[in-house]
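One structure, pasted below without further comment.
Left out: one protein chain. Kept in place: all the others.
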Amino acid sequence: MIRDVAFGQFFPGKSIIHRVDPRAKIIMLTAFLIIIFCTFNYLSLLLVTLFTATFIALSGVPVKFYFKSLKVIVFIVLITSVLNMFYGTGDPIWEWGILKITLNGINRAIFITVRIICLILASSCLTFTTSPTDLTDALERLMKPLNKIHFPVHEIAMMMSLALRFVPTLLEETDKITQAQKARGADMESGNIFQRIKSFIPILIPLFVSAFRRAYDLATAMECRCYRGGNGRTRMKIIHMTKTDVISFCILGFIICGVVLCNIFVTAAI
Amino acid sequence: MEFISIDNISFSYSDSENSNLVKNAVDNFSLKIKKGEFIALLGHNGCGKSTVAKHLNAMLLPDSGKVYVDGDDTSDEDKTYDIRKKVGLVLQNPDNQLVASIVEEDVAFGPENLGVAPDVIRQRVDEALKTVDMYEYRTHAPYKLSGGQKQRVAIAGILAMQPQCIVLDEPTAMLDPNGRSEVMSTLLKLNKDKNMTVILITHYMEEAVLADRVIVMDEGRILIQGTPEEVFSQVELLKKHRLDVPQATELAYKLRGCGIKTGKIPLNDEDCVKMLEEVLK
Partner (left out) sequence: MSNILELKNLSYIYGEGTPFEKCAVSNISLEIKKGEFIGIIGHTGSGKSTLVQMLNGLIKPSGGQVIFDGADIWENPKEIRRIRFKVGMVFQYPEYQLFEETVYKDISFGPSNMGKSGAELDQAVKAAALFTGLKEELLYKSPFDLSGGEKRRAAIAGVIAMDPEVLVLDEPTAGLDPMGRDVLLSQIVQYHKERKNTVLLVSHSMEDIARVADRIIVMNNSEAVMYDETKEVFSKGRELEKIGLRVPQITKIMLKLKEKGYDVADGILNVDDALAQIFSLLKKEGKI
């Protein structure tokens, strides 16, 4: 079912990664993602992989959920790595018509696979350990400077957190509507692709109608609770940078230095 | 002096598709509500109860007539947020009024909008959650709670704004009996212990009999009002409008109809048993 998708879920906990300031986590993830794509030799790739593994271990979230989040992208990873294999330069090891595989191509394929996996795992580590509210809150605070160029930061953050809040509610609703239509004999398992798409209409329309009804109610409820946009609004939770954050920034610094040094002293594999 | 005063209001919804079709949802309606009162508002769907509720916190403004909350006119735009702070409104569907993915963050939403200082919000949130008996659930996700629990969180969200009056539009309609009694006992506690003014819209007679004053609406007007005893003793009139009467009351009414003296009309099972013992003695 749809609920089995682990990507984007949050697992409450008290691990060191849970306790890091969500803003720091976002900044670090961004930096780490850039670093992942700056790995050009096996030593730096190993470094990045090791750190990803450390994050996973520290997060205290069961490893099987990380594997679940990978399941979604297995297909993409396979395709990109196979394609990369044929795009290498240098002397071919194996040739068949216009298709040729080179050592460089194999290296490329390995790099792209490991990079994508690290990217997904690191991102999952962020979403698994940070509550959606904290995440949107942190994004709102980080993007605050954009307010100056009249970018609606607060509104976008509010929309994101409301959307996240209603994901489980609407999933549950989808289940209910599906069962109700099946009870009326809706057939979603047989027929060709067009018939199958058509068979989702009895689920999608009620779902949209219900989403609009909920949105209307929600707007009323928010108005009743004196909501009037971001101006003059305070927050209950204030986030301060703590020692944990400083330490984690230092660790990130080490990774960056490590990768940079590797790139200088070790010859590139791709 | 009364806390809320509704003076001769009328209100119509305009039908967007058919501009001629305009319905008098509330028709020349007046009502005074004292501080600390517990009022139950009854009536069929479409009788204008919800429209009245939305007039109490300036969500709707009357076409004619005035609504005063604590002396302030609801049509005065400068006072809108003052009024919404004083009169909180809880809606029917608990799922659709919770805004955050964590209970305590949802409760904080109101005071955050009012610009209250962070440490004060924390204090108010904890207090509100304790009042509705949901403190131990403060870090839970709302969608995992039962209906009654969600509705109590919604009430806490209103309480955190420190209102003087709480209006609830059929808060128990979607709940099971346990959820309903959880919400009712929370409301009674608020009314008795904190002197909160409560206006409860409901279809359940067993909830209405617990109020200080019962108001029955029909076609945008007040049909009857008075203490629960006064209202529910008019069994004939209520039945004519196809409203429920507690079975205890109905039994006493039928006994009376057969010429048996029953004394005070009973509203619940205990009083009814007492009455029957008197009759059979």
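We just call them A and B in the order they show up, numbering each chain from 1.
Simple rule for what comes next: a residue touches a chain if its C-beta (ideal position, glycine included) is under 8 Å from a C-beta of that chain, and two chains touch if they have at least 3 such contacts.
This structure is a prediction, so every number in the text was calculated from the model and none was measured.
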item	value
Candidates A:Gly60, A:Pro168, A:Pro206 or A:Gly258 - the one touching the absent chain	A:Pro206
Residues belonging to chain A that touch the chain removed from view	173, 176-177, 179-187, 201-202, 205-206, 209-210
Touch list for chain B against the chain that is not drawn	44-46, 92, 146-147, 173-174, 176-179, 203, 205-206, 242-244, 246-248, 250-251, 254-255, 258, 260, 268-270, 272-273, 276-277, 279-280
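In this section, only the chains that are shown with their structure count from here on.
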item	value
Residue ranges of chain B touching chain A (in the complex, touch as defined)	57, 59, 81, 84-85, 88-89, 91, 93, 95-102, 104-105, 108-118, 121-122, 125, 139, 141-143, 154, 157-158, 161
Chain B-touching residues of chain A, taken from the complex the two chains share	12, 131-133, 161-162, 164-165, 168-169, 172, 213-214, 217-218, 220-228, 232-238
